[in-house]
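One protein chain is absent from this view; the other protein chains keep their places.
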Amino acid sequence: MIEVLAHLGTEEPKAGDPAKISELLRDDHGTTWVDIEAPGQPEAAFLSDVFHFHPLTIEDCLNELVDPPKVDDYKEYLFIIAQAIDFSASDESLATTELNIYVGKNYVVTVHQRPLPVLDHVAEHCKRQLPLVGKGPDWLTHTILDRLVDQLLPVVEAIDEEIAALEDQALQAADRSLVSRMGELKRSTLRLRWLVAPQRDVVSRISRGDFPHLIREETHMYFRDVMDHLVRLDVTIENLRDLGESVMAVYLATQGNHLNEVMKALGIVGVIFLPLTLISGVFGTNFSNTYMDSGWFGFGLMGLSFVVISAIMLTIFKRRGWF
Amino acid sequence: MIEVLAHLGTEEPKAGDPAKISELLRDDHGTTWVDIEAPGQPEAAFLSDVFHFHPLTIEDCLNELVDPPKVDDYKEYLFIIAQAIDFSASDESLATTELNIYVGKNYVVTVHQRPLPVLDHVAEHCKRQLPLVGKGPDWLTHTILDRLVDQLLPVVEAIDEEIAALEDQALQAADRSLVSRMGELKRSTLRLRWLVAPQRDVVSRISRGDFPHLIREETHMYFRDVMDHLVRLDVTIENLRDLGESVMAVYLATQGNHLNEVMKALGIVGVIFLPLTLISGVFGTNFSNTYMDSGWFGFGLMGLSFVVISAIMLTIFKRRGWF
Amino acid sequence: MIEVLAHLGTEEPKAGDPAKISELLRDDHGTTWVDIEAPGQPEAAFLSDVFHFHPLTIEDCLNELVDPPKVDDYKEYLFIIAQAIDFSASDESLATTELNIYVGKNYVVTVHQRPLPVLDHVAEHCKRQLPLVGKGPDWLTHTILDRLVDQLLPVVEAIDEEIAALEDQALQAADRSLVSRMGELKRSTLRLRWLVAPQRDVVSRISRGDFPHLIREETHMYFRDVMDHLVRLDVTIENLRDLGESVMAVYLATQGNHLNEVMKALGIVGVIFLPLTLISGVFGTNFSNTYMDSGWFGFGLMGLSFVVISAIMLTIFKRRGWF
Amino acid sequence: MIEVLAHLGTEEPKAGDPAKISELLRDDHGTTWVDIEAPGQPEAAFLSDVFHFHPLTIEDCLNELVDPPKVDDYKEYLFIIAQAIDFSASDESLATTELNIYVGKNYVVTVHQRPLPVLDHVAEHCKRQLPLVGKGPDWLTHTILDRLVDQLLPVVEAIDEEIAALEDQALQAADRSLVSRMGELKRSTLRLRWLVAPQRDVVSRISRGDFPHLIREETHMYFRDVMDHLVRLDVTIENLRDLGESVMAVYLATQGNHLNEVMKALGIVGVIFLPLTLISGVFGTNFSNTYMDSGWFGFGLMGLSFVVISAIMLTIFKRRGWF
Partner (left out) sequence: MIEVLAHLGTEEPKAGDPAKISELLRDDHGTTWVDIEAPGQPEAAFLSDVFHFHPLTIEDCLNELVDPPKVDDYKEYLFIIAQAIDFSASDESLATTELNIYVGKNYVVTVHQRPLPVLDHVAEHCKRQLPLVGKGPDWLTHTILDRLVDQLLPVVEAIDEEIAALEDQALQAADRSLVSRMGELKRSTLRLRWLVAPQRDVVSRISRGDFPHLIREETHMYFRDVMDHLVRLDVTIENLRDLGESVMAVYLATQGNHLNEVMKALGIVGVIFLPLTLISGVFGTNFSNTYMDSGWFGFGLMGLSFVVISAIMLTIFKRRGWF
């Protein structure tokens, strides 16, 4: 599905007709933004025929594999692979979708497999940001990448908060489902790190001026701003790992603690009953001619010994700090 | 076993007669692909006499040691060591076999100890990729390396999925065989990392133009494409380690949990029976002249105390959350 | 809230009227220090209109996000983000607040969200450091950064001491609250590392002369002095992590030890009572015509066997080192 | 003990008379190899007087400290410290001995404290490698280093195999001696890493041409070959650490498993006997006028209850998967 999301000329940006793209591209001063969703063979042909993009990049756009973010310089255009959070995925764990961006002299082409509402937000944002004079493909690319990164922060913070909540929960009870949830968070964290670290390299290369033929110097500091956000994300994600280990430490301590408590309770109750049972057994032996058959007196004696022995043992356990 | 797998000239590629290799090599515009399987002394002499390869490289081809991937520049030719998955190995764990590649001006020589069907696929692929004009030894080398790397992805994904399955399994029961399987996966992962990381360096050096006399600039981006795949593999393999630790954490938590459950069950049953046994012992003492010999009344009293005490204890345990 | 904290001219430094800032800024030889607390829209307009700062930096000043320390060179001025300990936060864990510093040719502008008493201390320090001739914006910036770093040392040392105290505590008893406290300290440590490492990069870049147009060479060694403090902090913080692991090791060892002790106590008491109970049961069997009904003699025999068996078992346990 | 191991001239190599070394050294085209074992004061004087080596290097040769491998350039000669496996040590753990090598224009001097049979092998190898024309001190140094490295591979593989064997053993039983053996292997591994990593740096510096005045370009690729072996060793040693952790994980899992099994066995047996003992106690109470004194009928009733209760409990345990 090919769509002209915006044409940023001297006038108001407007969505254009895909059929007239060649015409738009002849305008050297404006910026044409072409968006392709769920590309198939016709879209591949379009990219190849109209823009003459390299077959390797078109293959990257079409395959369903998840590629790590990167930027490649093809002289005429930059080919950027970025990863966006896919909020349409109903899954519990973190899902991402690939966003391929071609940045040319007077155009930006975005290609993605699944719908990305964030691009529509950028298109709307373009319409409000008047005047657009001088805001070329580099500015548009920055805006798209900035929005992608801004999407990540709440995701990372949600994981951070859930880890803190799991730590509190682990302090209460050693519920094993918590370990499995930690495993899922770990997978999400690994995925985020896998995503953020190379994205940072991509933005870093753009911001330090590696592509002067396509990214003007005055937009460098905008990309540096995006990189600052990525650095913050990167450090936070790195910390998530340490915090996750902390949760597991609390979990194991709670589990060990629970075992100790059960053992203590068993110990106290069991050890108190042992002598009592022995005494009742002794009074049940068959020896006659002893004081044992003296009725209430012996029975009272036995009861008294029960009370005294229990009291002594409880005192000992108390002193040992067993309860 | 020396075989001419393909001769890529202006015409259709064709397998050639090993005896006429010198003749083929005189053709500067075509590319002769010689494949040697299970090299012995005659093959070594062939490599030395026909191609004048350096003795160190021929020794590397002949010995059975597993060398890490590398690329060496001998001016006249490049000597590349790569590692291929050996699917013919019936073993459970990951087996690899060494593929040595010589890349010259108008030839590619591949040497390997064990049969590699992937090379036949490349040879077939060559026949379908017409026209072959301009597709020299560098293009052929890229195709071979690309196929080798493509073989790795399903292997890595299979390990990733097995680790996820083991984690689910560890949540169910702390079966010790799982730990031993994790150990095998760890070995496979280490082997893969050992294989991928230097292979990445090899392709990286080729793709950034370290060998301009043998690798033309227009094929650089094809090697960069192979490197992107290797980067993705590298990151995924790195994550496998963290996920493996996660499995062990779940395993230990399940094991500890199981111990706690057993202790609780023992505790509940044992502690309930303790007072009951004591009571029956008390009623079995020899004191006469007490209400104890009053028959059914005393027996009912005992039964009632059994029920009451059991109920009280079960209530206490329930409140403590023991079951 | 805009305030002129100091104007360092040839005369005594004096607080100035914010309304006359433009006039002060015309003085090329003095240094005007403008401080802005809790910036809002008017302050943003002030920064933009009077100083013409870049919109991205003003946005950084206004947003409430916690940015990692950095320094950006805008030719006319440096924009520094530093992090100060926020002692006004009543929270248990470590709180920081962002301090944004603009360093120009003849001015320093500090912007922060929350009150920072440390700035008032610097202002007072300025008044006492006469003569101020030659002490320009770079010297003032150094003084502010130096004080920020000096605030960190007692915080890091407090954490170090608390970890040592927790280790002692862990040796005494495996109190689980300790694990949770360790988790909080870990969070504080991560926050400190997050803060100190990039701050070190900032000061390092200034001290090695990356900004010769704004930082004079004679103040480099003052910044190097600040960096030495940051290096010391960095190493100490790195060690806190290892020490924290040590606490957890002691904790787990104490917990395991406690379990072993409980098991031993249970074992000794329980195993001693087992034969005694059996003997009393044997003497309670119904066999007549045996020596069992011989009254005191049999009873004494039973008592004797109790003493002998207990003594034997205690001796065995003693030899095994069970207590 | 000073010995002339070989003199590689245009003729056959021959061992020479130490007294005539000065004479041999006057031959600029041959290579004199002097070997010194267990150096003392006379040998130190010899090194100082005949070769004029720097006092620091002679001190390194004489002291018994174990120095990490290094290469120092003294213009006239290279001073290399390498470490060789000392197979004469009868110890269980890995022992190494220092080999100091001086490489000059037309001589190689090797100094070592303990006998090194590997040097004799190299000397014999020299005699077989005719013609020796053009094989100077650099070629001889390469041969010595190559043999030293070749000695390491079987050692590393032996450790690898023993770790695999320990892992199998840990799966069978949690024998504590295994942990102690793992500790010894860890020490050996650390020692190997300590030895291989700097040796790799030494060979790397030689192979990349840092010493063109003493190492000719045509021998570079021989040193690169040695480095390839060292790289393979380095990676394998790095993996040993991970595999060692895997053994410990299996060990702890087996230990925890064993504890769980014991607890289960105790639980099943103990819990089955509890109700049976209670029933026998109940039938032993003194209540008369009940059905309890009805002889065989009551006895049968009791036996039946024993069987029924045991069967019910075994069924429950079976269902819970306790055995």
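Quick notes on this one:
Labels for the chains are A, B, C and D, by order of writing; each one numbers its residues from 1.
Going forward, a residue touches a chain if its C-beta (ideal position, glycine included) is under 8 Å from a C-beta of that chain, and two chains touch if they have at least 3 such contacts.
Keep in mind that what you see is a predicted model, and the values were worked out from it rather than measured.
Although it is not drawn, the missing chain touches C, D when the whole complex is taken into account. Only one of the listed residues, C:Tyr107, C:Trp194, C:Tyr222 or C:Phe299, touches the absent chain: C:Tyr222. Subunit D residues in contact with the hidden partner, per the touch definition given at the top, are 54, 56, 65-68, 70, 72, 74, 173-174, 176, 179-180, 182-183, 186-187, 190, 194, 198, 248, 251-252, 255-256, 258-259, 262-263, 265-266, 269-270, 273, 276-277, 280-281, 283-286, 292-296, 298-299, 302. One chain is missing from the display, and on subunit C it is touched by residues 167, 171, 221-222, 224-225, 228, 231-232, 235, 239, 242-243, 246, 249-250, 252-254, 256-257, 259-260, 263-264, 266-267, 270-271, 274-275, 277-278, 281-282, 284-290, 321-322.
The rule is short, and it goes like this: only the chains that are shown with their structure count from here on.
The distance from the centre of subunit C to the centre of subunit D, with each centre set as the mean of the Cα atoms, comes to 41 Å. Spacing of subunit B relative to subunit D, judged by their CA centroids, is 25 angstrom.
Residue positions 252, 256, 259, 263, 266, 270, 277, 281, 284-286 of subunit B each touch two or more of the other chains. Judged by the touch criterion defined above, the protein chains link up one after another in an open path, with no loop closing it. Each chain pair that touches appears in this list: A-B, A-C, B-D.
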